[in-house]
Every structure is written in C-alpha cells, then in structure tokens.
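Once you've had a glance at the structure underneath, I'll fire off some questions.
Only one protein chain is missing from this complex, and each of the others stays in its spot.
Now for chain A:
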Amino acid sequence: MTAPGALPPASADRQTRMGRWRDQLIAYGWLVLAWNLFWGEFTWGNLVGGLLVAAVVLLFFPLPPVTFHGRLRPWGLLVFGGRFVVELVRASAHIARIAVQPGYTPRSAIIAVRLRLPTDLNLALTAEVLSLVPGTLIVEVDRDAGILYVHVLDVRGPADLDAHRAQVREVERRIVEAVGSNAELRRVRTGPVDKESP
C-alpha cells in the first residue's frame, strides 16, 4: 500500500476515479498474494491461477468503496503496534486470571462512547481493535452518530467506566496517528473530549 499524495483539488472527479482504480489494484494484489500463500509456494502456475481467481472475485463480489484520505505514518504505526501487543498481553492475562479465580463473579457495564471522527473507516478500525483486546466488546454501532456501545467486563466502580471511556478515545487517537490525514489528526487532538453519551 502506498500513501496517496495530496492531489490538487482541481479535478476531484478524475481523482476519485483514479482512487477507485488504485483501491481495486491494491485489492487485486492482496488477493493474488494470498492465493500464492495458500498454495505455499510461488510458481508461474500459482501466479496465473491467482490472477484469474482474484479477477473473478473482484468481478462477482465487489466491495463498497472505503474512502481512505489519510496516509500511513511509520512512527504512528509502530507506536500503535507496540501498544496493541502490550494491551493484548496485559488484558489477556487479566481475563484469564478472573476466569480461574475461585468464587469471583465479574460485574460488567455497557458504555456509549462518541468518537471524534465518525468516518466509516475510523469506526471500523476502532471497533476491530477494541474487539480484539480482551475486556471490551462492541455490542452495537451507531454509524450515523459515530457512537460505539462497548460492553466492559470486570467493572469495579464508576471510576472504571471513565477509565474505559478514556481508553476507547486513546485507541482512536492512536489509530488516527497511524493512518489519519493531517486534518483528522488535528480534529482528534483538539476535538471535544467531554462529550459523553448522546
């Protein structure tokens, strides 16, 4: 994946069509790569087979276009990946511990968190990351308002709810710092943080 440069706004129509072609090409490349990995080796036969299968897949199962206006930031990606692994390990250990702790019944809560950037991509990525990290589970997504309803396991008091709200926003900020555009980054850094539930 290459980072799209800042194109001049003169020909917006041509730009979106170019962007769609670029997205299709990236998807095509991934599918061919995945096909070769499935077979376990790179041969000419696998390459041709992959090209054919990928073309059929893209032709018959077209995906809705996901607009990606951001750019990849290596440092942000590194920070995001590192923090993700740390949180995955810490939270997995926590859930594993309360699972085997005798006589302990964890309490939980469902909190609503409004994201600062209600774009589809940001919603999807944030929800995905929250779902992978133990202790938080997405129950419902309000796509229009950009609100995630998060089920939190092992709540011990009101302070925990606020801590988890802050954690969700933290995840969002790290995602935008990894793949967001400059304008999105500004919004996340300066946006209102005191908006609680809708």
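As a convention for this text, a contact is a pair of C-beta atoms (placed from the backbone, for glycine too) under 8 Å apart; a residue touches a chain by one contact, two chains touch by 3 or more; residues count from 1.
Everything that follows uses one rule, which is that contacts and distances are computed from a predicted model.
Engineer: Name the omitted chain as UniProt records it, choosing among "Na+/H+ antiporter subunit G", "Formate dehydrogenase subunit gamma", "Nitrate reductase subunit beta" or "ABC transporter permease subunit".
Structural biologist: For the chain missing from the view, the UniProt record says "Na+/H+ antiporter subunit G".
Engineer: Based on the whole complex, identify which of A:50, A:134 or A:180 touches the chain you can't see.
Structural biologist: From the options A:50, A:134 or A:180, the contact with the absent chain belongs to A:134.
Engineer: Which listed residue (A:18, A:37 or A:183) would be found touching the missing chain in the intact complex?
Structural biologist: Final answer for the missing-chain contact: A:37.
Engineer: List the residues of chain A that touch the chain left out of this view.
Structural biologist: Counting over the whole complex, chain A touches the hidden chain at residues 34, 36-38, 40-41, 88-89, 91-92, 95-96, 98-100, 105-112, 127-128, 131-135, 137-142, 149, 151, 153, 155, 157-158, 161, 197-198.
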